[in-house]
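Note that one protein chain of the assembly has been removed; the remaining protein chains are unaltered in position.
So, subunit A:
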Amino acid sequence: MQTASTLFEIAVLAPLFACMVAGLFGRMMGDGPAKALTTSVMVIAALCGSGALFTAMHAGGMPVVVQLADWIRAGSFHAAWTLRLDTLSLSMVAMVTAVSALVHIYSIGYMGHETIPTYRFFSYLSLFTFAMLMLVTSNDLIQLFFGWEGVGLASYLLIGYWYDRPSACAAAIKAFVVNRVADLFFMVGIALLFVEFGSVTYDNIFALVPAHGDDTYTLFGTHRIYETICLLLFVGAMGKSAQLFLHTWLPDAMEGPTPVSALIHAATMVTAGVFLMARMSPLVEFAPDTKAFILFIGATTCFFAATVGLVQPDIKRTIAYSTCSQLGYMFMAVGAGAYQASMFHLTTHAFFKALLFLGAGSVIHAVHDEQNMFRMGGLWKKIPLTYGAMWLGSLALAGIFPFAGYWSKDAILEATWMAHSSLGFYGWTLGCVTAFITALYSWRLIFLVFHGTPRDAHLHEGAHESPAWMTLPLVLLGVGAVLAGLLLAPYYVGEGQAAFWNGAIVNAPGNTIIATLEQTPELIALVPTFAGVLGILVAYLCYVASPTIPASFATSLRPIYLFLLNKWYFDELYDHLFVRPYRALANLLWKGADEGVIEGIPHGLARMTAGTAAQAVRTQTGSIAIYAFTMLIGLVVLVSTLLVFH
């Protein structure tokens, strides 16, 4: 166990070291050494992360808590800097460091043509990795919140990396502020949790959960306090994981460089919300109403995002909505009580979605920063390796046997079916419909980009396969996208799940959903696969066999098409509901209330007391004599009163 925790510490703290050195001394040491340092440190961290996972699995004896330092100690509140080793954190650390190392390597190629030094970029990537690792290895909710905000900061910095582009700056602020809205709920939730349990450390909280089941809290009527806390925490998760109503920042976040989208906005950060729910599973299990709400939001997001992804012309935005939709699946599993399945999908999704984004980056790189799919076409001969990678990623995403997504998505849909509730059925139905749409938009992407005739001869002419720095991660992630599901299924959701999770994820005594997954009727279990295959066929029909079909649909169903193209008009709605009124209010309060009323008071007083404005001016000479005199008056009053009363 000693080896495991040493490796674990190296894996978590090494990225911080890389970030500091590259960030502070990058200008001095130059771009090359900074890249080499951050990348090699991250590769070491990845090796240590996986090493820690394997050694700990064999050694057993978890959870282990490594104390680093004291943090906050005030009144009855206490929090410390700690690393927690259990299956949940170990598997996340291994996954995060692995994807991060691949993205670092990929970035060396992708950012090779930048004119300004890129040490800043690599430093931010390492900063992000460190914050994400702090998030997943936390032993209390406050350190989790530290990581939570840290990844938010890194995301803000990286979305706005090209800071001379107005759209990138706007997207960065939007991402930060929308996340902050959710974080306020999260923070209040943690505070409430502290009031209820007197601690924010997981073990202390979970030990008290069964005993306090009937406590209530009055907020919009009296409810069980677990429901209130879990709802607040879930709103926080909704922001970070871009669920419906708080999803608007994620598509805009595609303004950042593509490796960032792969690492942060697909594989790791956006899954933090799912991780939070799995981490808090001993508490969430006791909040059935909130679980129902989670299932509803997850299922709805899953469907909503897929419909929008179906019509986007931008290659990255299509994949971004796909991410949003897949996160919906994960929350659906949480709502059904199958946290194991959601963690499984989280892991496989990290591989194939990072693969898809990096593949998209390779395409964008090949066609010189063009992102509109309708200007591409016929690229497969030019970039065969990227083409193959996109196929693997899409097969995994669509859930075709035996690729990674098949195992995890099926587990989720089976869990919703086996929940035997009306909401569970709602989730299953939308999930299956979405499986069809997912395959449809994935192959729409492939056919538009790689097949058919080139729509822009100039772009097609200049296209070239990416350098080895970029293709190597594609190959490795491709292997992951093929094998991850097959290899991990027995541990994450199958026979060995109880031994594997080892208490890191808790199902309430009556919750046997994971155990009964295998008993799903066979016909039901086959539906998602059929939906996926059907989606591919329809895509072939629409974009290869008879390419006029989509256009005729778009004209005949124009209102629906516009509704989807404009992302259900959420941005416009929020702009009218929040952004503009807030700006107007700011101006009104400033000009009206503050300058008008509040600052009017001293002006009015000055006139009243001085009698005339002229005298007011005369007292405003700023001379020392007047101040001293006024001060003297005060002292005289003081002294004489003392004398009189004595």
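The definition used in the following text is that a contact is a pair of C-beta atoms (placed from the backbone, for glycine too) under 8 Å apart; a residue touches a chain by one contact, two chains touch by 3 or more; residues count from 1.
In this section, contacts and distances are computed from a predicted model.
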Name under which UniProt lists the unshown chain, selected from "Chromosomal replication initiator protein DnaA", "NADH-quinone oxidoreductase subunit M", "Protocatechuate 3,4-dioxygenase subunit alpha" or "Aminomethyltransferase": "NADH-quinone oxidoreductase subunit M"
Hidden partner chain, touching residue among A:G60, A:G75, A:G510 or A:P559: A:G75
Touch criterion as defined above, residue of A:A191, A:A292, A:I400 or A:V475 at the omitted chain: A:A191
Which residue of A:A211, A:L523 or A:I598 touches the chain not shown here: A:I598
Contact partner of the left-out chain, one of A:V65, A:C169 or A:L472: A:C169
Residues belonging to subunit A that touch the chain removed from view: 27, 69-77, 142, 145-146, 149-150, 153, 156-157, 160, 163-164, 166, 169, 172-173, 176-177, 180-181, 183-184, 187-188, 191-192, 194-195, 217-219, 582-583, 585-587, 589-591, 593-594, 598-599, 601-602, 619-622, 624, 627-628, 630-631, 634-635, 637-638, 641-642, 645-646
